[in-house]
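After the structure tokens below, expect a handful of questions from me.
Left out: one protein chain. Kept in place: all the others.
Let's look at subunit A:
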Amino acid sequence: MLLVIGIVLKILIVVAISQGTVAYLILVERKVAAYAQDRIGPNRAGSEFGIPFALLQPLADGAKMLLKEDVVPKYVTKPLYILAPWIAITAAMIGFAVVPFGPVGPDQIINFQIAPNVNIGILYVFAVGSLAVYGVILAGWASNNKYAFIGALRSSAQLISYEMPLGMSILGMVLIAGSLDLSTIVDWQDRHVWGVFVQPLGFILFFVSAFAETNRLPFDLPESEQELVGGFHTEYSAMKFGMFFLGEYLHVITVSYLTVILFFGGWDLPYFLDAEQTGLISAIVKVGVLLIKVGLVILFIMWIRWTLPRFRYDQLMDLAWKSMIPLALVNLVATAAIVQLIRTYWV
């Protein structure tokens, strides 16, 4: 019983925190966007109450999303049209279940993971993450609008194409650590070396396909305002649009977590923190370290957005099928061979 309450509490806390984080990340994103363009960005909301840095802007944005007119065009397939944003946001949220956001292990006081010790953790994240494509394609189809439909088709092709290098790029890390469980992978990095040093190619491939999976620039073809007037969510307004937006941002957070956990040692800080420290204080420090790392990755993703222009569609497909999948295969085979050699001759 206590376990169930604990899990429900954890779910509530994680969902609340992630939603709040998303709201403030949108503010950060707007700020970064402004800075990259020599502007200042939102700096007013809350100044009347003496709150600096427009910290009330997310509240204003949220209120706007909720209060705006929710237009449902007459020609849409209503059940699917309403279902699509729910799928998008749910798919993004349930991926969090196995993402460790702090130290996990049998000797920890708190396991910072909603579903600890799932030994296929990373598989689950990818399986659930790719459900997002249902949201996209249902939205495009149910909208009964050519632009939305073309946008949905393009983005589903993109999401499926990049699923492959994404999955293959992490297999090297999985082979080295010998487990699909995310916390085991972090433990391996803690005891040896960060993943980015043993799998540099895997890291680049993972990070690039992660951009495509989260629909971020330079791979934001599903939206492409200029060519497709918004792509699959053209016909969505108010909170329904907001749900797509939130889902997308949750994806960004998940991907940043995965990047840090797979390639940057998770909560590991060499010479300061290691797996043997189990007290509450060290656990909190570890959560903090992980959060800072994730924040830096998210900032980097935003920074990329204002640096690279969008790919043309055929270039996008070329990159996935002609460059990234072969490279991922090479990386996988080479890693497998090296791991086998090391196991045979040195261990």
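The definition used in the following text is that a residue touches a chain if its C-beta (ideal position, glycine included) is under 8 Å from a C-beta of that chain, and two chains touch if they have at least 3 such contacts; residues count from 1.
The rule is simple: contacts and distances are computed from a predicted model.
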Exercise. Choose one: "ATP synthase subunit c", "Transketolase C-terminal domain-containing protein", "NADH-quinone oxidoreductase subunit I" or "histidine kinase". The correct choice is the protein name in UniProt for the chain not shown.
Key: "NADH-quinone oxidoreductase subunit I"
Quiz item: Which listed residue (A:197, A:272 or A:303) would be found touching the missing chain in the intact complex?
Solution: A:303
Self-check item: Selected from A:35, A:86, A:134 or A:313 as touching the chain missing from the view
Solution: A:35
Self-check item: Residue among A:11, A:204, A:239 or A:291 touching the omitted chain
Solution: A:204
Practice problem: Could you list which residues of subunit A touch the chain missing from the display? | Solution: 32, 34-40, 204, 303-304, 306-308
